[in-house]
Structures are given as structure tokens and as C-alpha cells.
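Removed: one protein chain of the complex. Kept in place: all other protein chains.
And now, chain A:
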């Protein structure tokens, strides 16, 4: 069995299209953190590189719950789409070849969410990525008890 030191090499083997697997294995790409404006609104860009069939970053971290404004770029030479979580309804955008659009999401936290490209089996080939919301629930929603040990 391969040991942990080989992680990067192994990830390189399974990352990308038509390598170890048919598609890119979910959650094996890059990770990035959204930036935050003074009013607390968060911003980030997610994109699809040419022939990657994967979102960059594959894990987007939000510092807290709230509103995030995404710029969504399709640099691929194929058409995709994006279906994202947001309170109220999922947000959908079609992404023609070489296109750029926007989405505004409202997300609770903490927790993480998956989103993907609902076209063919884009989701299975690698166009499924995560949005991780950090932070704690509001103080008034916490249990009235002393701080507890966490894993």
C-alpha cells in the first residue's frame, strides 16, 4: 500500500481527464479562499480550464455564512453549465464555450456544499466542486452549556 508521502504524486496520477480514471476524481484539485468586502459580502472566481472538466478551485472556502458573489468563467472549448446551492432555490447558469457570468449565493454556515455542471455527465467527469463555509452559528443559537471537547 502506498504511504502518505506519495500523496502529491498519487494526486497527479488521478487528477485530469483520461489518466488513472476516465475523469478527474472529485475534490483532488486546488483550494482557494474567497475575499471579503468591508460590508461582509464575499467574492470569488471559479473557472473551467480547457479540457480539464474540473472547477478551479475545486474547493472554495468562505470565511463565514452570508452572501458570496461568484464570477464564473468557462475557458473550455465545450459548453457547460453551473447549478449552485443558494437559500431559496438553486442558481443556474448556462456556460457557452469561452463565456463568463455571475451568480449571487446566500449560504448558511458552517457546513459545505457541492455544486456542479448539470450537463451530460459533467458532474461525474470532474465538474463537481465544493464550497466550504467556515465559522460558528450565531451566539444566541448555541446551547446553554459549558464549552465541550471537539474531535
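Note that in this section a residue touches a chain if its C-beta (ideal position, glycine included) is under 8 Å from a C-beta of that chain, and two chains touch if they have at least 3 such contacts; residues count from 1.
The rule is simple: contacts and distances are computed from a predicted model.
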Omitted chain per UniProt, picking from "Potassium-transporting ATPase KdpC subunit", "Alcohol dehydrogenase (Cytochrome c)", "RsbT co-antagonist protein RsbR" or "Ferredoxin-NADP reductase", is "Alcohol dehydrogenase (Cytochrome c)"
Hidden partner sits against chain A at residues 72-74, 82-116, 118, 123, 128, 130, 133, 136-138, 140-146, 148-151
